[in-house]
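Input: a single structure, listed below in structure tokens.
Yeah, one chain of the complex is gone here, protein chain that is, but the others are all in their spots.
Labels for the chains are A, B and C, by order of writing; each one numbers its residues from 1.
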Amino acid sequence: MAEMVKDIVGRCEALFEDLHFDAVKQWKAAVPGRKAIGYMPVYVPREIVHAAGMLPVGIFGGGDQMEVIQGDAYYQSYICRIPRSTLELGLTGRLDCLDGMLFPSICDVIRNLSGMWQILFKDKYVRYVDVPQNYLDSVGGEFYIHEMQVLRDDLGKLAGKPVTDDALRASIAVYNENRRAVQDLYAYRAQKPWQAPTSEVYLVIRAGMVLPPEEHTKLVRDYIAAAELENRPKRDNARVVLTGSFCEQPPLGLIKSIEMSGCYVVDDDFGLVMRWLLDEVPATGDPLLELSKAFLHRSNQQASKYDEKKEDKGKLLVHSVKFYGAEGVIFAAPSFCDPALLERPMLQDVLAKQKIPYTAFKYAENTGQMAPIREQAGTFADSIKLWSAA
Amino acid sequence: MSTPIQMMPSQPSKKPAPKVQKEDAMWLQKEMINANYHELATAHERGKKVSATFVPGNLNELVMCFDFARSLPETNALQNGMRKKSGKMIMDAERDGQSEDVCTYVKADLGMMLGGEIGPTGEKLPTPDLLLLSYTGCFTFMKWFELVRQKYNCETVMLHTPYQGDGKISQSMRDYVVKQLKESVIPTLERVSGVKFDIDRLRQYMKESARAEDDLVKVLQSAKNRPSPIDGYFGAVYYIGPMFTAFRGTPEATQYYDVLRKEIDARVRDKKGPITPEGELTEEKYRLVVEGPPNWTSFRDFWKMFADEGAVVVASTYAKVGGVYDLGFRHDPDHPLESLAEYCLGCYTNMNFPQRIDMICRYIEEYEADGLLINSIKSCNSFSAGQLLMLREVEKRTGKPAAFIESDLVDPRYFSAANIKNRLESYFQMIKQKRSVAGAAVAAH
Amino acid sequence: MRCFIGIDLGSTTTKAVVIDAQQNVVGRGITNSRSNYDTAAQIAKQEALVNTRFHLFREALAKSGALNGSLEDFLAQLERDFRLEQFLVQLSDLETTSIRNTEGSRFGDASKAVASALTEIFKRLTTEAPELFAPGAKRKSDFFRDIAGSRYLAIGDEVAKQGGVRYDMLCNVFDRSIIEVENRVYGDAISANLLAALDRTFVAMPETASRGDAVREPIKSVLDTALEETYTVGTGYGRARLPFSKEHIRSEILCHGLGAHMMHPGTATVLDIGGQDTKAIQVDKHGIVESFQMNDRCAAGCGRYLGYIADEMNMGLHELGPLAMKSTKKIRINSTCTVFAGAELRDRLSLGDKREDIMAGLHRAIILRAMSILARSGGIRNEFTFTGGVAKNEAAVKALKDLVRENYGELTLNINPESIFTGALGGATFAYRAVVEEGKTVEAR
Partner (left out) sequence: MITTIGIDIGSGAVKTVLFRQDGDKVEWLAKRVERIRQRSPMELARWTYDEVLEEVKLRPEDIQYTATTGEGENVTFATGHFYSMTTHARGGVYLCPEAKAVVDVGALNGRAIFIDERGKVLASKMTSQCASGSGQFLENIARYLGVAIEEIGPLSQTSKDPEKPSSICAVLAETDVINMVSRGIATPDILKGIHLSMASRLAKLLKVTGIKTGTVLLTGGLALDTGLLAALQEELVNEKITGIQAVSHPDSICAGAIGAALWGAFRHEKLRQLEQRAAA
């Protein structure tokens, strides 16, 4: 019998709420000697971790259910929340199941956190994963391949055996599958947002942070199938693209509030790691070269990545609005997030030129008060709905 | 990056101003800075192109090879901060859609543009012909120039400096930067300026740089004396100005540092303390190491809080944002591009956390400081995110007390004098109390 | 008698402590901080000196044996009577002031009606006053502003309904007049009030009246003893505004550290939650501060937060703790922003959460923030002393106990009933040391 949406989402929710990462522990316990490597948003080449026989684990902050004490001790009030809760996870031993942590190049906060992690967790593997902002294969590409090679060598050492090209190619194929499933999920939601509400889609995506990719791919496919069987009422909601939440994630309550106030989210940038590379990475040829090419030429656009030309700014966002048939854009950025908040005016400028309506607000992963958010999102939806015909 | 300042605050104070004391070198510096603003303002009428770039890891020598006039937006912002103009600029930028949460240097700059590009000296600054986006040590730089590009459609060229994530500069990082210089930066500079690249010209500038760098290091290290003849934070801001900005590599800068070093040598011989805006400091009661940029909008008041208590800053990390010369780096005319790459990669905020902590601990020891003071800047995640760990580690490793205050670079709303004074006073009284107990314990034996 | 006085001018309350030449605490006084710091300091000091006299009465009467057995009852009664006398004096001042404030054109035609309503209110207030000071009576607070205020408003509501005057007007007169009244110092009235109180006490406790002279004698002699203000040290947030020279001022960090040490000599870590700031202080075994941390510029989660909550719920500050203690369900509150506390509260109430549970969540949220500041300062070491006004709040204490146990295991947690006076005690001890150990004399103001 096919699984029900309720069961699938229930499982995802349990994984999401488990701040002790039992799923990771279980995976490790199943075969002695297995290792798990954590990574922070936005993007790391998980293929390399996977090819080393390890489980890549997405560490996306602590959400709104965790009390943060130690983490707050290290950060001033004007710094976003995700590094605090991540530190809290580490300092309270919740990340002991990880054998290493990867800190992608996304902003100064995460960058500095990589050094703090080196000091606080001396016996763990810690690496800052730099990515190029120069998109020439011979310049940025070479640098990036070298960065990936270092990671590959390090993980090989950690695993006790080198990471082979074949293993890498196999992992690329696995992640191609996963990416396709996730893209299908996004396409399905955009088509029938009432059948696959974002509060569920989000949980399904988050499950991919702790599950092995093969298992996650199946879960995503199961969810799509199960959602199709549901009979859910279609509401008179406005279709929006949500952007700005690529790093610190909003609380689930916020996502629900946006939907409750009359919006269907048809595209978003949660858990971007899964959709960072835009299409298939060839699973033949030199794997690091292919990964590098995909990054340089066919990857997502987001605030921490340089846009070479002025004309490129906002291209993908506008494309997403058109592609998914959205009626407006909601900018939802974490408070004190320099990349997202500095990017915002530029994107708004682009949207205004295209006459795409937008609204904007800030949140923190532990925002408790939803009234102002409902009000802004609701007003936005109202204005789209009341005037769409006019 | 929180950038060096280039001029004595010319703020008319309300009381009939007590004679502001300055060293000769400070006057010299002031002239240089004003001249540069004038040159910048008239660049276009004189047929010169203008290039804007950031302070940390700036390629001044290289840019000079193409006859560009150099504009440093961070310096403009801080100059506007000192002249109390930044508050309005920031508000203007916020009204234009910028968030309250983000770096105020960016907003001060954007605000200045909205207000007609009137620079700190009152002259209208030209729109840059080229944005040289070398974003060493801070991601905000990238957004900054993207924002400027969005408004002015300027030609932009990126120089990506990888971060010293594991505390060292690898060959791959060096190659990457050199390659970018060769394949994108230099060709763009050539194209925009119409001047052909001449590597010998570059070598010549770098020779000048290296000489001046030697003198600067001597000046900064003079603070190891007791009493220290300089203030290594507030005073250093004036000393690093030319070096970190549009002057490095020019003969004027070399001459400036020569004059400066001689002045400081004389002060050391005479066992004199540093000159503060309130006059010469006669009694050195506390020696501190400071981490983090200063506040510009209340620079003098801030300095006074230290001077009034007899506190001298003997070393600061901020005096290294434009190059950590005291750890040995010099521009090297024999390997010009490699040395530029090395320079970019080695800037203070491009160092990782363990390195930054090591450096501070070393300063505390070598400069015989009583403790560490962190001025945490709301704007600057690059500096500030993680400073509290720094504080704890330094305390642990040196056994010296550390204190923490908060302000902002150029946003006057975030400078709360009462709050900062309260903390500083408590900190100094604590050091004093500890000392007297230690003294009593010694006496008792 | 030589008195060493510490005054802690806080943002919400002003406290004074008197110690004698043997470093015994002989008097404590407290008042609400108000717009006039000087007055607040004077009143607190005066209260402390009155309290000192009571202390001396106790000693003198105990020595003379005039009240064998009923000494404590007698003194308690005397104190209540004294407070009542004081209250009546201030009340009549308030009445005169209020009536004056209704005159003129403010209320136009209504001013007559307002005046007669006022007369009625004050008549009732005066009549019921003794009840307020009866043994075991519950009062909203001990400050005149609060006691008189809450009763005035309650009676005013009734009178307004009966008399056809608008309630708003009555509130307005009160708000205006109370400021004037509370900024007056009734210096000369103390002896007179005491003697008047003594008469009341004899009436209330007739059995003591028979020994009237034997009782009166020692009291008179105490009243005749001059309390010499040998040395005063000021501290607290408002210390800079005290009319003292720098020699007489210490940072509140040092005072809290030392005060906590004086109360509990084993103290290693001190947490102080006051109205606008939270401090974590580490002290050595002599009470010398080793390091400290304070909340950053955001005042979220400090005592004033509870004040806003109390206002929102229309409750007294000391009622919040008991309400929260009734909680049976854990609710997580994430925001400790003081300003939006009310909104969050309403949000929760509308979601159907119970008041007591929300209250418990709020208290835990405050303590969570304090725990972070403690962690910042280096963690909690044994023994741990909790000081400041919030230490009076049992729910805050419970949350603290829970969190300390969860994070640090079993530790000795000191909470002194007089914790609010810690800073002032530290100040008084500094005053003592200045004279006795450093041979200082009072500097001319």
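Please note the rule applied: a contact is a pair of C-beta atoms (placed from the backbone, for glycine too) under 8 Å apart; a residue touches a chain by one contact, two chains touch by 3 or more.
Quick caveat: nothing in here was measured; it's all calculated off a predicted structure.
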Completion exercise
Whole complex considered, the hidden chain contacts A, B, C
Problem - Contact partner of the left-out chain, one of A:149, A:164 or A:376 - result: A:376
Exercise for the section: Using the touch definition up top, pick the residue from A:28, A:305 or A:362 that touches the left-out chain. Expected result: A:362
Problem - From C:62, C:113 or C:343, residue that would touch the chain that is not displayed - result: C:343
Problem - Touching residue (missing chain; options C:30, C:155 or C:302) - result: C:302
Completion exercise
Residue positions on chain A contacting the omitted chain are 261, 359, 361-362, 371-372, 374-376, 378-379, 381-383, 386-387, 390
Practice task
Spell out the interface residues on chain B facing the chain that's missing from view.
Solution key: 91, 94-97, 100, 413, 416
Handout entry: Absent-chain interface as seen on chain C, which is shown
Key = 11, 33, 35-37, 168-169, 171-172, 175-179, 237, 241, 276, 297-300, 302, 304-305, 311, 314, 337-340, 342-343, 346, 350
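Criterion: only the chains that are shown with their structure count from here on.
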Fill in the blank from the handout: Contact tally winner between A-B and A-C is A-B
Handout entry: Rounded Å distance between chain B and chain C, as computed from the means of their C-alpha atoms
Key = 48
Fill in the blank from the handout: Expressed in whole Å, how far the mean CA point of chain A lies from that of chain B is 36
Handout entry: Sequence positions of chain A contacting 2 or more other chains
Key = 73-74, 76
Problem - Multi-partner residues of chain C (each touching 2 or more other chains) - result: 296-297, 376
Practice task
Could you please specify the touching residues of chain B with respect to chain C in the complex?
Solution key: 388, 392, 395, 401-402, 404, 406, 414, 416, 418-419, 421-423, 425-426, 429-430, 433-434, 437
Practice task
Would you pull the chain A residues touching chain C in the complex into a rising list?
Solution key: 64-65, 67-74, 76-77, 366-371
Problem - Partner chain B, residues of chain A touching it in the complex - result: 73-76, 78-79, 83, 103, 105-109, 111-116, 118-120, 127-130, 132-134, 136, 138-140, 142-143, 146-147, 303-304, 306-308, 310, 313, 333, 335-339, 341-346, 348-349, 362
